[in-house]
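As you look at this complex, bear in mind that one protein chain is not there, while each of the others sits in place.
This part shows chain A:
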Amino acid sequence: MPHEFFVPSIPHHRRRRATSLWAISLLLLTVSTGCVDLDPPHPSRVKDTIAANEGHAEEPEAAHLIADVTRVPVSLPGSVSPEDYFVETRADQLMHAPCAQCHSDAIPLENEPKAHWDIELQHAGSDTMTCTTCHDPDKHMESLAYLKGGEVPFDHSYRLCGQCHFEQLRDWDGGSHGKRVAAWAGDRIVRNCTGCHDPHRPAFPKRWPVHNPSPTETRLMDGDGHDKESSHE
């Protein structure tokens, strides 16, 4: 009796890793029991199609699609990034830039902050994270600060985040976290971490969906179980 489908349980992201193991075992189960009802005579498999055709693509010309996207080449420490790999800029998006308008001198941190009241940190705990974890008060404010010292330009904030979130940085680099913008073909441009996450409160906000669902077909499967019925015939 083949499994009709399987759905891994998706807990809140903090428990994610534990359940993905569960997911694999279920997936294996599906794979091992699932080869019963194949279409005659020989269905082609995507895997084989890829193996047989992999190679040089005649990708559509995409230069005009990305022309307007302001970007800088990605540079990841310890790896050579390909020449056609970019990240959307951030420095030009900051409301308060240039910071030097006000921050010509070092910020006296012994005082309570007298500005940026709108910024309230909700990122890890206050024991882990203060403004100076990422902003160096002694240097000018045009860049961010590595944990161990040294500057990171705003446009490359992914390197700052990646110091603590290296798995996300790896997947962002590979393409399964974050997103590519403008085109699937041609130069690869990806969204910066701070293009999606507010660094000061990085969790995604709750909000109303922008559209209502369609009134029809609101179940994913026949409730009465597809598989059971077909096996009786």
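Throughout what follows, contacts are C-beta pairs under 8 Å (C-beta built on N, C-alpha and C of every residue); 3 or more make two chains touch, one makes a residue touch a chain; residues count from 1.
Basically, contacts and distances are computed from a predicted model.
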- prompt: Which of "(Fe-S)-binding protein", "Dihydroorotate dehydrogenase B (NAD(+)), electron transfer subunit", "4Fe-4S dicluster domain-containing protein" or "Quinol oxidase subunit 4" is the UniProt protein name of the chain not shown?
  reply: "4Fe-4S dicluster domain-containing protein"
Of A:D92, A:D138, A:D171 or A:D198, the residue in touch with the unshown chain: A:D171
- request: Please give every residue of chain A in contact with the chain that is not shown.
  value: 2-13, 16, 19-20, 23-24, 27, 30-31, 33-39, 43-46, 49-50, 53-62, 65, 171, 174-186, 191, 196, 204, 206-215, 217-226, 229-230, 232-233
